[in-house]
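Now for subunit A:
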Amino acid sequence: MQDTDSYISFRQIDFRYDTRLGTPNWILKGLDLEIRRGEFYVLLGPSGCGKTTALNLLAGFEHAHGGQLTVDGHSVTGPGVDRVVIFQGDDSLYGWLTAQENVEFGLKMAGVPATERRQKAQRQLDFVGLGQQGHKFPSQLSGGMKQRIQIARALVCNSPILLMDEPFAALDAQTRAILQDELSSIQQRTSSTVLFITHDIGEAIILADRIGVMRSGPGAAIKEEIEVDLPRPRRRGDPAFGSLYDRIHEILSEEVTRVLRREQANQ
Partner candidate 1 sequence: MTSKSDTARLASPAFAGRQPGGWIRSARLQTALSILLRYVVAAAAIVVAWHIFSVRFDSPVLFPGPAKTAERALELIAEGRLQGDILASVQRIFIGFAVGSLIGALLGLAMGSFRMVSDLLSPLVNFFRFIAPTAWIATAMVWFGLGEGSKVALIIYATTFVVLLSAMIGVSAVSRNKVRAARCLGANDRQIFLWVTIPASLGYILTGMRMAMMNSFMTVVSAEMIAADAGLGYLIYNSRQWMETDSIFVGMLTLGVVGLLTDRLFVLLTRTALRRFSLL
Partner candidate 2 sequence: MSSTQKKILRGTLSVVVFLAVWEVVARLWFVPAILPAPTMIARELISYAAEGKLGYDLLMSGQRVLVGFLFGSLLGSALGLLLGSFKASRWLLEPPLQFFRFIPPIAWLTPVLIWFGIGENGKYVLITYTTTFMVMINTYAGVVAIRQNRLRAARCLGANRWQAFRYVIIPSTLPHILDGMQIGMANSLQTVVVAEMLAANEGLGFLIVNSRVSLATELAYVAIFLLGVIGLLADSSFRAFASRIAWKYRLA
């Protein structure tokens, strides 16, 4: 892939935790990852392989110990409204604010006047299918609706990049499927660049333009990248879907087995 195409760029990214004994625990070593503008990139991997860390680095919550991380040529120094995170679960929502007020939050921080805020928020709520729920509190809404609030909250700030850390993992299977399809159509309409983390192969295939399968740690990096050329909207029953699933499953299984073996060895 040519450099000029690249929008988000991880180059030789290293990240470690220092354990109490002083020995470093390398989560990521030499991670290279390029994401194009408007691309839906899914990072797939076994638990604990460092995919969340990669997202946290891009979000600006952590700082890399080595390598370069840039967005549109500029280094990432901290969190910003151009890279809003959509978190797993609902603990990032503000329970004392209505759905509408939650969506308005970023605008409020930027000093946008109240009437304008309300209009923009309402528009986004309509866009994600929560048009009539704006006055309700998160505690009164289902898991799926709460994730939609997070999406609306990010979109209302015109965030070009969406960072999603297993956002649907806490939902039941039916809701998850519905939201996957909706997210896919939203991203097609807004042309957002998305970095999406999951350990669910099916989810990856439904959503991704490109899938990066991660190697298991320590010192993880991308093992293999797979282009997903299937036409949208994608259907899970499709034979092409099935064969791609098998292929990815094989790649992933190696890593999962490696993790299991390491856990057993540690005992």
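With respect to how the candidates were assembled, all candidates are chains of the complex that A comes from, given by their letters.
The working rule: contacts are C-beta pairs under 8 Å (C-beta built on N, C-alpha and C of every residue); 3 or more make two chains touch, one makes a residue touch a chain; residues count from 1.
Source: prediction; values computed, not measured.
Looking at this complex, which candidate touches subunit A: 1 or 2?
Selected candidate: 1.
List the residues on subunit A that touch candidate 1 in their complex, please.
Spelled out, the residues of subunit A in touch with candidate 1 are 59-61, 78-81, 83-85, 87, 89, 91-97, 105-106, 108-110, 137, 153-154, 157.
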